[in-house]
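Everything on this sheet refers to the single structure shown next.
The complex appears here without one of its protein chains, the remainder shown in place.
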Amino acid sequence: MTISRPLLKIHNLEKRFELDRGFLETLKFKRGKLVQEKREVHAVNNISLEVAPGEALCVVGESGCGKSTVARLIAGLLTPSAGEIHYDGERIDNRSRRALMPLRKKMQMIFQNPYASLNPRMTIQQALEEPVRYHNPGLSKGEVRDKVAEVMRSVGVDPSWAGRYPHEFSGGQRQRIAIARALTVDPEFIIADEPISALDVSIQAQVLNLMLEAKDERGLTYLFITHDLSVVQHFGTKVAVLYLGSVCELSDTATLFENPKHPYTRALLSAVPQLKDDHPNHIRLRGEIPTPINLPQGCPFESRCAHANSRCQSEKPRPQLHPDGALVACHAVEEGRLDG
Amino acid sequence: MSSLNTTAEPSRWAQIWNSNIAYSFRRNPVAVVSLLVFGVITVMSFLAPLIAPFDPYDPAQMDIMNSEYPPVWVTGADPQFMLGTDDQGRDLWSTILYGTRLSLLIGICAVGLQAFLGISIGLIAGYVGGRVDSLLMRLADIQLSFSTLMVAIIFLAVTQAMFGSETFNQYAIYFLIAVIGVAEWPQYARTVRATVLAEKKKEYVDSARVLGFGPIRIMVRHILPNSLSPIFVISTVQVANAIISEASLSFLGLGMPPSQPSLGSLISSGFDYIFSGSWWITAIPGIVLVVLVLVINLLGDWLRDALNPKLYKG
Partner (left out) sequence: MSLLSVRDLSVKFAMRDNTVTALNQISFDLCKGERLGIVGESGAGKSITGFALMNLLSRPGYIDSGKIQFLGDDITQMPEAKMRNIRGNEMAMIFQDPMVTLNPVLTIGQQMVETLMAHRKLSKAEAEQIAIVKLREVYIPSPEERLDQYPHELSGGMRQRIIIAIALLLDPQLIIADEPTTALDVTIQADIMELLLELCESNKVGLILITHDLGVVSQMTERTLVMYAGRIIESGRTREIINDPQHPYTQGLINALPQQTKPGQRLKQIPGNMPSLTSIPKGCPFSPRCEYVQDHCLTEAPKPVQYTHVEVACHEVNRLHSDKAEEMN
C-alpha cells in the first residue's frame, strides 16, 4: 500500500457538554456553603485518528462511549471544545457555514434512524432535488430530474416512486433513499452513524451491500460508526475501539480480530453471541461504564479491568505502537502483564 | 418489492376522502354538524350584501318609526322584518348578517396577525436558541402577564382619546385587528417553539444541515411544515377567542361603532332596551355569537383529537 496523504485527520479532538447552563444552575449547596460549580460531560477526550482515501474506518464502542459525538463533530454538527479536524489538508473545524459550502459536496452523512432522517412532509423527488439544486444552481430542470433518477436507480429504488412520501416506504427502502440523498451531491467521504442498526437482519445485508457497491463504484471513503462487531469485521479496513471517549485500540481490521490486545477489545469480542458455538466463553466485565461526568484520573477502563493495578489507577496510558501496526493504550499490554 | 402495489394512483379527492383525518371526521357527528353550522353561518354572512333585505349601513333605508318591532312570531310584528328591528329601526336580520361578517373578518384577520408574529418569533426562538430564545420568551411572558382585554382597553381608550371618536370609528376595524393580533401572539410563539425544539432534534434537520442548507431554509422548508398540526389546532381556538375579545370590546363601547355594528356592538346597543321588553335586540345576536364560538371550539376539539396520533385508535 502506498502511503498517501490522509483524507481526514483529527488531532487531539475533545468535546465537553455543559450540564449546568446559566449562572443559577451552577450554584450548588455543598457542606453548608454555596459554591459555584460547573459540571461537564466529557464525551470525547483527546482522540486522534486518520482516514486515508479509499479506507473504511470503523469506530466501535458501547453506548455513551462518544462514537456518535465524533461523527457529529466531523460532520460539523457540533463544534469541538479543543483539537483540530483537517480534511484534505485543510482545517475545517473553525470555519463558518458559508466557508464550508464547497466541502459539503465532498463530505456527507448517513443517519441511524431512517424513520427520522427524511422530512415526512417532502416527497422523495423534493427531498432528492433540493440538494442538487442548492449545490448546482446552474442546472436546468431536466438535468436535475435526470440526476435524481440516476441516483435513485443506483440505490435500487424505482424512480417512478419519486412522487411518494417517506411513510409509504419500508425502513430498508427509506435508508436507501437517505443514502441516495447523500449521494446526490457526489461526495467522496461518507460518515455513517449506525446506518443499519435500526433495520431488520435481511435488510441490513441489503443496505450493507449497497454501501459496499457505492464504495467500489464511486471510490468512497467511509467513517462507519457502529456497535456491531460482525459488521466491522465485514466492512471495515481499520477499526478504532472507543471507551469512555478515548481510543483503546486502533488497528487494521484483520489484525484486531486475529490478535486483539486491549483487555476491553478482548471482552467486547468475546461478548458477541456466536452462531455456531454452543458454549459461550465470554470475558465477564465487572461493574458498568462509569459516567463521563467525573472522568477517572488514570485509565478510563481501570474500574472494570481484571488486569488493573495501582499504576492504571493513577496514570493515563498513552497509545503505543505495536509491531503489527496496532496502537494500544494500556499499561498492562505495555508491561507484558496480560499474556503472562 | 411487495409493499408498494403499482395500481393506478387514486385521484386527489379520493386520497383526501380516504385519509385518516377525513375518516375520523366522517365518524364524528359533532364535528360534521359543527362544520355544517359554521359553513352556513360563514357563507351567509359573507353573502350578506346579496341576501340581506336591507343595508344597515345606509341611513336612507332606516326609519326611526320602524324601531323595536318584535320578531315575526311575536304579536305586533311587521312581516317585513323577520327578526324584528333594533332601536334605530334597522332590520335585525340584515344587521346580524353584516355584523357576523364583521366579527368573523376581525377574528380571522387578528388570528392571521397573531399567527404571523407568533410563528416567526417561535421559529426563531426555538431554532436559534440560547440568548435569543431567552429574550424572546421573556418578552412573551411579559405580554402574557397582561390580560388581552386590559391591553386592548388601554390601547383603544388612548387611541380613541387621541384621534377623537370620529376618526376612531372610521378606522375601528383596523385598530381592533391590530390590538387583538398583537395581544395574543405568545400563544402561537410558545406552541411553535415547543414543536420546533422537538423537531430540531430529529435527524432530518441534521441531514439538512450536513447538506449545507442555511438556517432560514431549514426553518421554513423543513421544520415549519412539520409543526403545522398544533398551529391548526390553536388557530381554531384563537379565532373563537378573538371573536369573543372583539365582542367584549365592542360591548364596552371600545370596538365597532353603532353605525357599523358587529355582533358585540349589537348586543351592547340592545342591552339598554332589554328591560323595556325588547329582548330580541340583545338575545338573537347573542345566540348567534354563542353558536358561532361553540361550533368553532367543537371543531378545534375534534381537530386536536384527530391530529394527536397518541389518541388515534384504528
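List of remarks:
Here the chain labels run A and B in written order, and each chain numbers its own residues starting at 1.
Assume a residue touches a chain if its C-beta (ideal position, glycine included) is under 8 Å from a C-beta of that chain, and two chains touch if they have at least 3 such contacts.
What you are looking at is a predicted structure, and each value in this text was computed from that prediction instead of being measured.
Contact with the chain that does not appear here is found for just one residue of A:Gln112, A:Gln173 or A:Thr221, A:Gln173.
Contact with the chain that does not appear here is found for just one residue of A:Val132, A:Val231 or A:Ala308, A:Val231.
Here one chain is not drawn; of A:Gln274, A:Asn294 or A:Ser314, the residue touching it is A:Gln274. For chain A, the residues touching the absent chain in the complete assembly are 62-63, 170, 172-173, 200-206, 208-209, 212-213, 227, 229-231, 233-235, 253-254, 267-268, 270-278, 280, 282, 284-285, 288-289.
Going forward, only the chains that are shown with their structure count from here on.
The centroid of the Cα atoms in chain A and the matching centroid in chain B are 50 Å apart.
By the touch criterion stated above, chain A contacts chain B in their complex at residues 72, 75-77, 97, 100-101, 104-105, 107-109, 111-113, 116-122, 130-131, 134-135, 158, 161, 164, 168-170, 173, 178, 181, 185. Residue ranges on chain B touching chain A, taken from their complex, read 1, 3-4, 202-204, 206-214, 221-222, 225-226.
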